[in-house]
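Right, I'll just put the structure down here and ask away after.
Right after this comes chain A.
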Amino acid sequence: MDGLSITVMIVKVLIVFAGVMIGVMAMTLAERRISAFMQDRLGPNRVGPKGILQPIADGIKFLMKEDIIPTAAVKPIYILAPAMLIIPALMTFAVIPFGQTVTLFGKQIALQVADVNIGILYIFALTSVGVYGLVLAGWSSNSKYPLLGGLRSSAQLISYELAMGLAAVSVIMMAGSLELNDIVAAQQGELFSWNICRQPLAFLIFLIAVYAETNRLPFDMTEAEQELVGGYHTEYSSMKFSMFFMAEYANMITAAALTVTLFFGGWDIPLVNEVSLGFFGGILSVMAFAVKTAFFLFLFIWVRWTFPRFRYDQLMRLGWKVLLPLALLNIIITGAIMVFTA
Partner candidate 1 sequence: MATIVKSYEPTFWDRLYIPALVKGLMVTIRHIFKKKVTIQYPDEKHIPPEGYRGLHRLNKFDDGRIKCVACEMCAAACPSHCIHIVPDASPWEEGKERYPVRFDIDLLRCIYCGFCEMACPEEAIELTEIYDFADYTRESFLIDKDGLLEVYEMTKDENFYLREKENAA
Partner candidate 2 sequence: MPLLKIDDREIEVAAGTTVLDAALANDIEIPHYCYHPVLEIVGSCRMCMVEIEGMPKLQVSCNTRIGNALPDRKVDGMYDMVVSTKSDIVKRARENTLEFLLLNHPLDCPVCDQAGECFLQDYSFRYGRAHSRFEDEKRVRPAEDLGAGVVINQNRCIMCTRCVRFTREISGTGELFVQQRGNSTKISILEDKPLDNLLAGNVTDICPVGALLSKDYIHRNRIWNLDRQPSVCQECSVGCNVDIYHKNGKVFRTSARENLDVNGYFICDTGRYSYHDYEAVERVTSPMIRKDKKWQKISWDGAFKEIFEKLGRKKEGDSNNVAGIFSPFHTSEANFMFARLMQNVFKERAVIGTLPLPKEEEKKFPGGFRISGDCSPNWRGLTEVSSYIYEDIFNELKKQKIKLMYALDDGVNRELTQEWKDLLRNLDFLVVQTYAMTPLAERAHLLLPGAAPLEREGTLMNDSGRIQWLRPVIPLKGSSRPDWKIVMEVMNTVGKRELDYSHVNEVLAEMNERIPAYEGVTFFKLGESGMSINEEARES
C-alpha cells in the first residue's frame, strides 16, 4: 500500500466517523423536535436558531454532570460497557458503500472504508458483539433493573438476529455475493430492480428485525421506562450515559444505511447512470444515499412516536413464530423462483 492509499484511507475513516457523529447529533435534535411536532408541540427551540445548537448544549450538560459509579458495581466492566456498545456501532459503518467509486487525482477511490468480501457477515458479527455492551452494562451495575434490561436485550437480540439474517439471505441469494458492493451493483439499472420490489417480504421482516436490533420502540424492552426505570443504563450518568445514547443513534444510522444498501439500491438513483456522470455522479450518489438513509432514520422516529411497546411474550412470539417461518418461507420461494427462471 502506498502513502496515498493510506492518506485516502485515513481521510475516508475521518469522513465516515465525522459523518456518523454529526448524524448522531442531528438525530438527538431531530428526535426531540419531530416527536414534539407529532404531539403538537414545538420542542427545543431556544438554543441557537430554531434550536439547532441544542445537541451541543446537551453535550456540555452531560460533560458537566457528576459521574456516579455505584459502590456495588463491577468497576472495570461498568466503565468498559458503554465503549463496548459504541465501538461496534461505529465500526459497522466501515463496510457500507456510501457512494459510487469516484476518480480523484487520477486514482480510483471507492466510497467505502473497507471493501470486505464478506461484508454482510461482518455486519452481523459486529452487531452481535454490540449486545455484549448492553448485557455487561446491565450486569456490572449490580442492580435489579439494569440486570433485567440486559437479560431482555440478549434474548431479544438472539431472537431477531435470526430473522434478520434469514431475510438478508434472500437478498444475498439474489446478488450471489456477500459483498455489499455487489449487492448494490445487483440492484442497479431498471426501474424495479431494487430489492424492495423484488423482495418485499424480506424487506418487511428485515425492517422489523432492525427495530428490534437497535432496541427502538416498539421493541425497546431493554429500556422500558415504565417497567425497568431506565433498563440497562439505570445506574449510568454523565458522559457514560451519553455514550449509550450516542451508541443507540449510531446503531440506528448504521441500520438505516444497511437497509438502504440491501433493499433500496444503496447509493443508486433509479434511471440515472451515475457512473457516466463521473465525479459529479459520485456526489449525486452520496446525496442519494444520504437522502435514503435520512428517510429511514425519520421512519425510526416516526414509528417510535406512533406505536406502543410490545409485551415481552408478544415480542418473542412475533420473532420466533411469525418472522422466522416467514423468512424461511421467503428463502424457499426465492430459491424456487431462481431455479425456475434460471
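The candidate set was assembled so that all candidates are chains of the complex that A comes from, given by their letters.
A few notes on this one:
Heads up, the rule we're going with is that a contact is a pair of C-beta atoms (placed from the backbone, for glycine too) under 8 Å apart; a residue touches a chain by one contact, two chains touch by 3 or more; residues count from 1.
Since the structure is predicted, the reported quantities are computational estimates derived from the model, not experimental observations.
Candidates 1 or 2 all belong to this complex, yet only 1 touches chain A.
On chain A, the positions that touch candidate 1 within their shared complex are 34, 37-42, 45, 302-303, 305-307.
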